[in-house]
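This report concerns only the one structure given below.
One protein chain is absent from this view; the other protein chains keep their places.
Per-chain numbering from 1; labels A and B assigned in written order.
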Amino acid sequence: MSELIPAFDWQRVMIDPWTINFSLYGWIALMGFLVATACGLVGNYLILRRMALMGDAVSHSVLPGLVIAFLLTSSRGTLPMFLGALAAGITATVLIEAIHRKTRVKQDAAMGIAFSTMFAIGVLLVSLYSEHVDLDADCVLYGEIAFIPLEPMVTWLGVTLGPVSLVRMGVVLLVVVGLILVFYKELLIASFDEALARATGVNPTWVHYALMSVLSVVIVSAFESVGAILVIAMLILPGATASLMTDRLAVMHGIAVVHAALSAWLGIVLGVWLDCSIGAAMVVGGAGIFTLVWIGSLVARWHRESRGGWGDDRGPA
Amino acid sequence: MSPGNWNRGTRIVALLGIAAVLTSVASAASVSEMVDSNWREQLARFFSMRDASLRFALTGSILLGLSCGLLGSFIVVRRMALVGDALSHAVLPGVAFGFLWGMTKDPVAIFIGAVIAGLMGTTVVSLLTKTTRIKADTALGLVLASFFAVGLCLLTMIQNLPTGNKSGLDKFLFGQAAALGADDIRLMAIVTVCAVSLITLFYKELLATSFDAGFAQVAGIPAEWIHHGLMLVLAAAIVIALQAVGVVLVSAMLITPAAAAYLLTDRMHRMLFLAGGFGVLAGVAGAFFSFVGRGLPTGPLMVIGASTVFTGAYLMGPRHGVVARWWRQRSRAARTERENTLKALYHVWENDGFRDVGVTLADLAQRRRETLDDALGRSRELERHGMASVSRDAVYFTPQGRRRAAEIVRNHRLWELYLTNSANIAPDHVHEDAEKIEHVLGEKTVRELERRLDYATEDPHGKPIPGPRDIHGGLATGANPREGEA
Partner (left out) sequence: MTVAANGAIPLEIHDLTVAYHKKPVLWGVDLEVPAGQLIGIIGPNGAGKSTLIKACMGLLPIQSGWVKVFGQSLKDAPTRVGYVPQRESVDWDFPVNVMDVVLMGRYGRLGLMRRPGKADREIARECLDRVKLLPYANRQISNLSGGQQQRVFLARALAQQADLYFMDEPFAGVDAATETAIVTVMEELRDQGKTLLVVHHDLPTARSYFDSLLLLNMNVVAFGPTESVFTAEILQKTYGGRLTILSEVASTLAAEEGGNPLRR
């Protein structure tokens, strides 16, 4: 067991990544932060609308879309990726509706059947064509964020922006932030009160589909970094942590960003120390932060109640 | 609904289904990329069962297919698909710890570790929903992904160890039935036997709590305990399936065969049998294709096998299958059209004072405000079903057809009278309703209506309501009513 956990060398784990190895870890940390932030911001809306399962479904079903796009175009270009993901997302939705609307199979089972079948097909394709596709089956699960710095760099107007995936993620994040800022009120109303939304001219169905599309884009962009399953954590953890601390959406967004930064940092720390997958380490870090906040909230509540007040309980009147 | 009782339509659907399955199997076999170059040799090897690892793989697949199918039935009817998914992802850190216990792939250690991890996961979900505002779906997703992340961390750490590469733990991600050994099979057999016994012994408790947990609790059945017991057995079944199906896809083996069974039967005990059978089928198919296909991961193959079975049930299920339902709808629509033709013929004949024996096609066309061709087509259709005969430019009822025509007209007029009298609806409002009802009134209901209306002889518009004598009178002796008609 001792050989499993290397010694915690402060210099190597905490200092070096930000100094000597910064050219390597800098990009990784930044990518982690971008992924976690984008996922966290979109994930806030999933949590509010009780659609966490949607994140699960979309992340499983995009895989065959991605693989087929890679196979057809023999490239990892952005456009084929997004198109493949979009096609996969639509297929999944069609399948789920076909199952639970036409038979007595309920929605939860219908979703499970649809997205696990699509995921299985994706994994099979990856295994079959592993020579043609730059993916390997295990990386589908936990991504390969450590390879980000090895990608070709993007330069724009003479400035080196960063590795391809990172720039792509950055653009996606900017778009997400932009959409949230511009449509803040609409998203808020549509998530809390559909009737009010309709009355004020906001169409909840449009909001739903827009959210699903943005979700698919974010998941696909995050796929290479953290893989299919971990992206679910990235979607939910920041928002869940925030919901323990506040009920205001704007504050939730803020806390999500902080959580993302901390998770990215912790991911580097754990990844360097334990020599494990950095993507998984980021999620473990994020889960650790969540657990601390959770325990903290329980302690705070116990403390309040033992002093005998109402606390934040809304009693009668 | 045994095959002997299937009507023609259902039989055709079944044949189409078999043809589709055979075609897809054949095309699958021809996917050359998937299959080893000397696949005939592989097939021979498979069926001769000489490979010990193959025997283990098959036995394991059968065992896990059975237990996943049985337990999955309860998951599906209790709507716990997401719980099953979360539980199966949450076991991964337990697998890693189980390996670390003895630094070897010890099935028992891995089993215990994984079950503990799984139960910890469900406990955390429960705590989260009880102590915070976090909803169930968020909590499940959180536990699913976080535990899985911990497991992945450990796995990647283990793979860095000198012994790690040979740990075989990476097989736990997507499954490899060929990796099953004698110890694994023994454990799987024990768990499967336990699962089957417990389900048999506590069947009624499981049934009652799955259908209506509140009532069961009040009636004296310990619903909480049954739930915990089910979760425990579920965790065990998930864990034994891990090596063959993989962590990521094992929940599909729980849900998909059971969902297929759910589509095919209306009784729980039959659903259990079918689900177990489908699970075994999917498991064996996965193992087979993996063996023949250069050692591809068995998990995805088993899941695709299960989904194929599900698709078959979805399309071809005799009662609820989409194709069968479409077929039934089509036959119903066709029958309604035939009856409308008979009605039109009867009306023309009636207006004529029941004089001429036949009705000219021209009159029929005019009555229905259609073309002569349409009238001919309709008459031919009637002829095909033994309701009429067509000659030159006239249509003649058969005794069968005349009886049915009179019945339809009777139904229509009776219903109109009933609506006007008993429901006080104006006579000019009742026609549309009667147009629909006339085709579906059963004989028992008709008797009741006649009785209630005091065997009236006229409808609200003054038209005569055919009575039993009108319907059966004039029926030539020896005419045999055909089954499924009228």
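In the analysis below, contacts are C-beta pairs under 8 Å (C-beta built on N, C-alpha and C of every residue); 3 or more make two chains touch, one makes a residue touch a chain.
Please read all numbers here as calculations on a predicted model, not as lab measurements.
Asker: Tell me which of B:Phe47, B:Phe215, B:Trp326 or B:Tyr455 is the one touching the absent chain.
Answerer: B:Phe215
Asker: Pick out which of B:Arg186, B:Lys204, B:His228 or B:Lys436 touches the chain that's been left out of the picture.
Answerer: Hidden-chain contact among the options goes to B:Lys204.
Asker: Quick one: say which of B:Met80, B:Ala179, B:Leu234 or B:Met271 touches the chain that got left out.
Answerer: Once the missing chain is taken into account, the touching residue is B:Met271.
Asker: For chain B, enumerate the residues touching the unshown chain of the complex.
Answerer: Given the touch definition above, chain B has residues 77, 79, 201-202, 204-205, 207-208, 210-212, 214-221, 262, 265-268, 270-271 touching the missing chain.
To be clear about the criterion, only the chains that are shown with their structure count from here on.
Asker: Using mean CA coordinates as chain centres, what's the chain A-chain B distance in Å?
Answerer: From the centre of chain A to the centre of chain B is 35 Å.
Asker: Report the residues of chain B in contact with chain A in the complex, numbered from low to high.
Answerer: Touch residues, chain B against chain A: 33-34, 76, 79-82, 84-85, 89, 100, 128, 131-135, 137-138, 140-142, 144-146, 148-150, 152-154, 156-158, 160-161, 170, 173-174, 248-249, 251-252, 255-256, 259, 262-263, 296-297, 299-301, 303-304, 307, 310, 314, 320, 322.
Asker: For the complex, which residues does chain A have touching chain B?
Answerer: 1, 3-5, 47, 50-53, 55-56, 99, 102-106, 108-109, 111-113, 116-117, 119-121, 123-124, 127-128, 137-138, 141-142, 229-230, 232-233, 235-237, 240, 243-244, 270, 274-277, 280-281, 283-284, 286-287, 290, 294, 297-298
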